[in-house]
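Structure in structure tokens, see below.
Apart from one protein chain that is not included, each protein chain of the complex appears where it belongs.
To keep things simple, chains are lettered A, B and C as they appear, and every chain counts its residues starting from 1.
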Amino acid sequence: MQGLLAWVPLLPLIGFLILVAIPLFHRSEPPQKFVACIGVGSVGLAALLTMIVAFTLFWKTPSELVNISLWQWMLVDNLQVGFNFHIDWLTIVMLLIITGVGFLIHLYSVGYMRDDMDFRRYFAYLNLFVCAMLILVLADNLVLLYLGWEGVGLCSYLLIGFWYKEPANGTAAQKAFIVTRIGDTAMAIGLFLLFYEFSTLNIQQLISVIDGQEVNTEIITLACLLLLGGAVGKSAQLPLQTWLPDAMAGPTPVSALIHAATMVTAGVYLIARMHPLYMLSEVAMNAVAFVGATTLLISGFSAIAQSDIKRVLAYSTISQIGYMFLALGVGAWSGAIFHLMTHAFFKALLFLSAGSVILSLHHEQNIFSMGGLYRKIPLTFICFTIGCACLAALPFTSGFYSKDHILLSAWEYHQGVNILWLAGILGALVTGVYSFRLLFLVFLGKEGTASTHCKDANTPVMSIPLCILAALALFGGLLAPPLQAVFGVRPDEDHSAWIEGVAIAMPLIGLAIAWRLFLHEQKSGEQRSPLMQFWFSGWGFDWLYGHLLVRPFKYLSQINHNDIIDSLYKGTAAVSRQMNALLSASQNGQVRWYLTSFAVGSILFLALLVAL
Amino acid sequence: MTLLAIIIILFTGGIIAWLSERYFKAGGRWISLITLLLTAMLLTNYFTFIHSTGVGTAEPWWDSLQISWIPRFGIDFHLAIDGLSFLMLALTLAMGIFGVLMTWNDISFRRGFFYFNYLWTLAGVVGVFTAIDLFLFFFFWEVMLIPMLFLIAVWGYEQRIYAAIKFFIFTQASSLLMLIAIVGLVYIHYTNTGQLTFNYNALLNARLPPGIAYWLMLGFFVAFIVKLPALPFHTWLPDAHTQAPTAGSILLAAILLKTGAYGLLRFNLPLFPESSIEFAPVAMTIGAISIIYGAMLAFAQRDMKRLVAYSSVSHMGFVLLGLYALDTIAIQGAVMQMIAHGLSTAALFALVGALQHRLHTRDMQQLGGLWGRLPKLSAIALFFAVASLGLPGLGNFVAEFTVLVGSFRTNHWMTALAAIGLIGAALYALLMMQKVFFGKLNKRLEKPIREHEATDLNIRESCALLTLAALLVFIGLHPQPIFNIAEQTVQRSTTKIEAVLNIQKFSPEKISSQTHPTRLEHTSIEDTTP
Amino acid sequence: MSAQELFGILPLLILSAGIVILLLQVSFWRGHLGALATTTITLVLAMTSCFWVAGSLSGATSSIQVTGLLQVDYTALFFCLILLLTAFAISIMGYNYLRLRCDPKGISGSYPEEYYILLLLAMLGACTLIFSSHFATFFLGLELISLSLYPMLGFSLTGDLSPKREKLQSLESAIKYLILSALSTALGLFGIALIYSASGALDFVGIASRITELSQTSTLFATGVTLLLISIAFKLSLVPFHIWTPDVYQGAPTPTTALIATVGKGAVIGFLLRFFNILDLYSSQVLLDMLSIAAIASMLVGNLLALMQTNIKRLLAYSSIGHIGYLIVAFIIGKSTFGTEAVIYYLVAYIITTLGSFAVIGLVADSVEEKVLKGEYPESPLSDVQNPYQRAFYRGLLWRSPWLAGCFAAMLLSLAGIPLTIGFIGKFYVFTAGVEGQMWVLLAGVVIGSALGLFYYLRLLLTMVQRDNVPDINNTGAVQIATSGQLLLLILTTALLVFGIFPQILINWINAL
Partner (left out) sequence: MPIETAPGLEAGIMLSSILFCLGLAGLMMRRNVIFMLMCVEICTNAAALMFVVAGAHWGNVDGQVMFVFVVTLAAAEVAIALALVLQFYHRKHTVDIDQLNELRG
């Protein structure tokens, strides 16, 4: 039965292959319906399969591990890497999110992309992405995980640059790929280090090895930090967060699937997966927590200053993943995953709603030219509101449960008031501000310039996923994933009520601030105070990296584009030519000069005779 | 005999192709295709050996042929094949066929002579990969250069003479050093044993004084890394690649560069284990720097072919790094890289050639936005671009990963440095995609496209390229057969080196700078498959 | 002088007889073909006699001492054979050259037959030089070569159909060579006189026995040998005594150039081997150092000079300077049998290749000359493209005359030392010799020289394969060369390839000595 899970990544792959291979057999583009059937159907089947398996597994003893060996991938010396899947509840939760949310987004895409020329290419990429993401979470070893890891990166690149005719999109795609690759490289080095130290890259074996023996904490710390590098890159955390806002250049459903629900949370998954390793290293844990805390604040503030609807959501994604990292850093593994799940629901919902808005406004994304849309697109408005509520963690939404869990864990971790907890709380406030600012600016208030042309673009294929996601976002908090088998059970502690109170109060305060500041704000998005400008630019990270890394690199490679080493050989050739000219001058055709040279040569030889 | 037959068929095929020019204008390509298919069929004779190779078999060669050639010097016409040779031969012939198919209509000037040179290059390369008499090896090493020289000089682009001469002088001058080293090795062996022979098997046991051995090793090393090419001897490559006709670039990239790597593995490591150990840190540094430097220069290029050429420098740096890590995993990775790089870069050159053929430019400033007009070509280019940036699941990743994993065990810092090359690879590969295929259609291209000169890939080209793509995917997902075939050869190199290392361990004054902390024994856990 | 002694010098006798017969023949009956026939028959007979004599040398008598002056042994006979073969080839080249330039029916009536007499005389000198075991015969042989070379260099002067420019150049080369060669002869003589005054003997064996009694470092003796060496270095055009080479090569009629480049050098090398061996000069480190320095200088200077040269004859002259430098590397360990073998092999390679290259150049120039005579071609070339001695003329030759160009390409590759050609085996010998003698500096010189050499050989080679401004398919630009010339080229190229791929054949012959 569990063997069927091997089909889960395979189905989208088959979908991808069919979609890609069509031009080989067919001259013209196939009809959209066919493409949609393949693209959506494959993921739908995968989702169905996952649910069935999950359902059957749910009734078994939770500790049961399942391994699926497909084939031996690499076996060289003591490097043994299998193409094997490892399935536990963490995997299943991830599978459910990926296939479930993925299916809904696929479905939504059918409507969203209906007018696009490259309909088939879009679904091909999307299917490939799902496949890679599934492999990432199914992998039983780090190499296979890395395969999925890079695979999703590639799909992310392709989909960000999907509308390739606009050079800016290409630039954004490149940026995304290269920035994540920097993280990936760190992660790769981490893998080398782990293999060097433990002679295996199988996750379960690694865990059992470090369980049994005294291990060198420094090595573990280093390895954890390197893996964190990978996670930071993929999950757009400090200091590699800069790519995500630009990644919004892709189609909106892509942002929903890749840059909100699934791929960007891969870092969280990685750390959760490797948690026994992290638990051995205090330094690494703190690093994770601080990365999360800083990121959630920085990007939260950035979100307040944005004017593009998708960029707001992008910064909020970074911020929410920051929460997850915070959770990981304080050892709240299941909290992190829980937040991952709820975030997947409500952020997908938000993005898809935003997509509806954008489509309805004919690809207008500036929130300052929106406003008062609640009447024109009510369904979207409702969904967006639900999403915002969850994002801001208003009580009894799914976001509330998961975020509360995290904040409590942060509190517990240091047994009282601490910087992590404060960051979390402040973050909750900021979240409230920017999420409702967005809601107010887009849907309430006066009509903007673009709102007048608004025409509800929702078709049933778009509405249905929106509704389902809205339901999930509202009630997902009840679906706490059964992760005790993976992360162990943590004793519940009683908390004083005021902590809970603060957690509940913060979003509401945020709501109030947003109400006060933004409901009737003048539509003057262009003029910002210096602070806002600073936040708008994402705290100047792009500028910093541009001057620190990109420009010097480009400059260096440009000045050397003729290859300085070649001039060495060119110089040799020039010297040879010079000597040729010099010697040729000696062949001047004058007999007496020749005689002289003969005489001088003789004298030289005789001198040699004396000298030697 | 099969080996000899392969070489002879290639040589005669070349001559027939030349002669046929007078009677059929297009005869050459059919004859070369048939010749290559025939040799490929002959090579399949050796399939039976693939499964029967076990490590530690007394007889290392699958098949060998020894005919006395110049008894005055103990030189034999001695061919032999083992796993490594087999892989290289398979790559050679496959790429040969690929090259013919991809450039089916490219050549209009003296086709017969073109295919003569083409087949003779291949014959020379086959000789290089199978010769185990050092003199014969050197002989073939040189023989393959001359037809290549003609390929570049006659059918190349604007600066072909310059490029051809540069290519030839670099390789030839360095190979003279190798000749000195070969003669020196034989001479020392001769003075020690009184046996004058160029036989590889015999010379493996030559006892060399350490100082001299180091110099001899350097002689070989320089010749091989010029061919590889690694810093600082790489500068012939961009010129040769850029100016060579497409088929020539394919041969150069896919096969000729591999002869350098092959030589390092076949000759340098087993013949001079002590010196290799001593030299390994330097070689690894060269490898790592080549990786970074090549990537950086690839990024700086405007000419698409130069970009791919510099990317070759970068990729072959991995081979050097892997080989001199002196570690089984890394060496296996290097072998894998030879094959994967051969496939991916050959395809990239073929694609650039296809573009050049259609649009008459390789300058990336004059290209752009081709995806909309040439979707198949662009999609395939995308595939090979990501292959060359080392996307997991494709052959290059397996190679680079194993190289890095293995070399990390011997030299952390160089490996970490080399790993940065992975970022560089992403930079140039994506830059190429962006400048050529994405973005708006370049205005300069509107004319050729409108006039239907620029058509998308046809069936023949698509099939050839997709076959390579499929191969890359196959070795990316299931590289084990290749690892198994190469295993025996790699083992032979590493056992010699390990033996030396073990000796050095017992003499404390000779401990090398590398440290080998005790590693945990590999524990195997049975997978529970439901 | 016993019968055996007379038998031993049979090749010399046959050559002399041939000369006399030819002289008589010419004075009674002028005829170009007749003269050629007599010459070739003489050469063939002389070659046969070489085998004959060699056959009798088996067993106890490995050499025949002919009075005190000449010594006949296997090595000398082999050299003799090679040089006679060369002369054969040169006589064919000469025929093609003279055929177009001498017109006995013309106004002034220029006759070509003397050329063959001079050729045979030069061969007599060369063989004498090789057989010599006494300074008198050495001097005689050397001067015979030189004296017959002077008129041969200036032979264009007699051809009344030769272009004016060619005549002037020929004259210039003759006078230049004469003056310089006379000086070098004088210097060599002075050296011999010094040796004589130091040792009191003029035959090599005698000197060898005396100098062991004398102190090894006798200044007089050493100076004498050095001066003699300078004279020989001049003949071999070793740096710094190379400076005459390009001018003389360029100006001379091409067959003469071939003669001076092959026989002129081969005979001297043959003598030098014997001289060094008998006198055991290999034990003198000073001399070897001197030779090494000259060799390195030759390899570098020769190749550097050739680098940008556009005149092909000058280019080959410079390259021959380099090649003699390589040869000296092998020569330095010439004491061992291997060294001798290496020298001989390299020399054979050098002779075949040089002969072939000059044959190509000469025949191509002849074909142009033929067109000039027919009025199809301007007599004084306006541009380099029309001048058959310039590189530009060879542009695209492979497409116009594939076989001719193929032969020339093989020659060039051999000169560059690329496998499949005899030049490679020769270079291999040089490397082996260098390694055996552990002469790393010299080897470095060889490598650098070869790398430099590659540049200009390849440039010439690649000029021939250039595809721009290739005339149409209907072979309008084809170079038509005479049938005898084609045959000669074919034989030379075959030898070059056969000995390059199966060197054992030639090695066996050399080792049968």
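By definition in this document, a residue touches a chain if its C-beta (ideal position, glycine included) is under 8 Å from a C-beta of that chain, and two chains touch if they have at least 3 such contacts.
Keep in mind the model is a prediction, meaning the values are calculated, not measured.
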Neighbouring displayed chains - absent chain, whole complex: A, C
Contact residue for the chain not shown (choose from C:K167, C:H323 or C:K427): C:K167
Contact residue for the chain not shown (choose from C:L157, C:A444 or C:I501): C:L157
Options C:A37, C:L161 or C:L183, residue touching the unrepresented chain: C:L183
Of C:D73, C:E113 or C:D247, the residue in touch with the unshown chain: C:D247
Those residues of chain A which, in the complete complex, touch the missing chain: 584, 587-592, 595-596, 599
In chain C, positions touching the absent partner: 135-136, 139-140, 143, 146-147, 150-151, 154, 157, 167-169, 171-176, 178-179, 182-183, 185-187, 189-190, 192-194, 196-197, 200-202, 210, 220, 246-247, 250-251, 309, 311, 314
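We adopt the following convention: only the chains that are shown with their structure count from here on.
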Most central chain, judged by mean C-alpha position against the global CA mean: B
Pair sharing more residue contacts (C-beta pairs) when A-B is set against B-C: A-B
Distance from the mean Cα position of chain C to that of chain A, given in whole angstrom: 77
Chain A and chain B, separation of their C-alpha mean positions in angstrom: 36
Distance from chain C to chain B - Cα centre to Cα centre, in angstrom: 44
Touching two or more other chains - residue numbers and ranges from chain B: none
Touching residues (chain side chain B, partner chain A) in the complex: 166, 231-232, 234-235, 238, 296-297, 299-302, 327-329, 332-333, 369, 371-372, 375-376, 379, 382, 386, 391-393, 397-398, 401-402, 404-406, 408-409, 412, 415-416, 419-420, 422-423, 426-427, 430-431, 434, 437-440, 462, 466, 477-480, 483, 487, 519-525, 527-530
Chain A to chain B touching residues, read off their complex: 1-3, 20, 23-24, 65-69, 71-80, 82-84, 143, 146-147, 149-151, 154, 157-158, 161, 164-165, 167, 170-171, 173-174, 177-178, 181-182, 184-185, 188-189, 191-193, 195-200, 202, 204-205, 208-209, 213, 553, 556-558, 560-561, 563, 565-566, 568-569
Residues of chain C defined as touching chain A within the complex: 175-176, 179-180, 183-184, 187, 222-223, 226-227, 229-230, 234, 240-241, 243-244, 246-247, 285-286, 289-290, 293, 301, 304-305, 307-309, 452, 455
